[in-house]
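Below is one structure; the comments refer to it alone.
One protein chain omitted, others in place.
The chains carry the letters A and B, assigned in the order they are written, with residues numbered from 1 in each.
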Amino acid sequence: MATEVERKTDIGPPHFEQFLHPLMKENYGKWKYHETLEPGVLAHTGDAGTLYSVRCASPRLASTNFIRTMTGLADKYADGYLRFTSRNNVEFLLADKDNIEPLKKDLADLNIPVGGTNNAISNVVHTQGWVHCHSSATDASGLVKAVMDELTDYFTSEKLPARIRLAVACCLNMCGAVHASDIAILGVHRTPPVIDNASLPNLCEIPTTVASCPNNAIKPTSIEGKTTVTVDEDKCMYCGNCYTVCPAMPLADPLNDGVSIWVGGKISNARSEPMFTKLAIPYLPNNPPRWPEAVDAVKNIVEVYAANAKPFERMGEWIERIGWPKFFDLTGIEFTKYHLDDFRFAGTTYRRSTHNRY
Amino acid sequence: MAADVSIDQLADDMYEIVADSAGKKKLKAGDLTKAMTAKYGDAITRKDCKAAIKQLIDSGRCVYGYFGGSSIELPRTEGAANE
Partner (left out) sequence: MADDLKIPLLEELEKGPWPSFVSDIKSMADKSEVAADLLRQLEKSYEDKRGYWKHGGLVGVLGYGGGVIGRYSALPEEFPGVSHFHTVRVNQPSGWVYTSKALNEIMDIWDEHGSGLTNMHGSTGDMVLLGTNTDELEPTFQALTQKGWDLGGSGSDMRTPSCCIGPARCEWACYDTMDLCYNLTQEYQDELHRPMFNYKFKIKMSGCPNDCVASQARSDMAIIGIWKDEIQIDKDAYAAYMKDGFNIKDLVVDMCPTGCITADENDIEIDDSNCVKCMHCIARLPKALAPGKERGATISLGAKAPIVEGALIAQNIIPFMEMEKPYEELHDLIERIWEFWDDHGKARERIGEFIERVSLATFLENTGLDPLPQMVQEPRDNPYIFYEEYYAEEDEEAASDE
């Protein structure tokens, strides 16, 4: 048995300096420029020398086996230094240029793609889905795998006009903040929670359940002398917060849950200002394990964009230039009443000019 | 003037409020702080309230809960939302 040790709290994370590659320490704040040697391989140069970063994909939902494989490669080629990017890629930090090719070969043998730099589709930012989440309308890891299997070629190359940032969120709580991505897949519930009136009084605290609704759609009521709740279906936006506190209000609906597709958001300030994603396709069915409808829809948008956008024009910038009618025209996506906003400030999205292209 | 009201006293007062509202309303840390400020005014500070909450939690008299936002509650059976 472990001996009793003093319980530590509030120590915070370790200081990052102990994890920095020696070249990162020496060039800290003094880097001069960087180059892309090939897709997935960056070279950053400062007075102390050049550091090579080799970037590869990861499933993000990764086992300790996968991480140990990565650390093993870092030990073999990168003096034990590696990092993760904000989009869940792994980066090996190499001082020796001659290690790039052997590392790439080892990664290729493990079937791990190298890429994700510049005008590529980088790894997908995504949420937990059916792997871990109680309110998910779809799976996230499976969708990502199915989509990226079709788009791996865009990860390992830089042949797009500009980068495409993909995101997947499994319900509108959007833990992955997909609202500013070039293309986002968003899981949607389309029906309010079903109330199990028989068990609710025993399972749930009524005040807590009422308070859990962000839209005040839940009210207490009495059925056969027992206190339960009702949901104002017009107010419900299917967030699942009530199910969080009350298991007698399941939201999952296999018949109606599915995914929606959103386009044209961006975060960087390059050229244009950051933009929200906008609705492209309001509903596609959940069709595991490979979600062919969603995969085809994303691939179609990517290919139409790739064929039509100018160099360094992001998805949203391209659509702004050609106009939304043409976007729907070129992609063959149907424009429906669901594309018309009806929430707060909906009017700001209505066109108030004669600027139409014919 | 903070010495007028001890941290123990604040923790006891807070505990009472939490116990009173159990099953009725989930209280946030801020609700407890506001209640104490209403009761003692300038005789206490935010720091005192933080210390009192820390004492309540560290002693196990209260626990943190979560239902969309965080709350401070009486300890209860694990996974009560699950049973």
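The rule we apply is simple: contacts are C-beta pairs under 8 Å (C-beta built on N, C-alpha and C of every residue); 3 or more make two chains touch, one makes a residue touch a chain.
None of these values were measured; they are calculated from a predicted model.
Although it is not drawn here, the omitted chain touches the following shown chains in the complete assembly: A, B. The residue from A:99, A:117 or A:141 that touches the chain not shown here is A:141. Within the full complex, the residue among A:54, A:125 or A:164 touching the omitted chain is A:125. Only one of the listed residues, A:48, A:252 or A:330, touches the absent chain: A:252. Residues touching the missing chain, restricted to chain A, are 5, 7-16, 18-20, 24, 27-29, 31-35, 44, 46, 51, 53, 57-68, 70-72, 74-75, 80-86, 88, 90, 93, 111-113, 125, 127-136, 139, 141-142, 144-146, 148-149, 152, 155, 169, 172-177, 179-180, 211, 214-215, 239, 241, 243-245, 247, 252-254, 257, 265, 267-272, 274, 276, 286, 288-290, 311-312, 343-344 (touch as defined at the top).
Even with one chain removed from view, chain B keeps its contact list with that chain: residues 28-30, 33-34, 46, 50, 53-54, 57-58, 60, 63-70, 73, 76, 78-82.
One rule holds for everything that comes next: only the chains that are shown with their structure count from here on.
Touching chain B in their complex are the following residues of chain A: 203-205, 207-208, 211-212, 214, 241, 244-247. Looking at the complex, you find that chain B touches chain A at residues 23-26, 67-68, 81-83.
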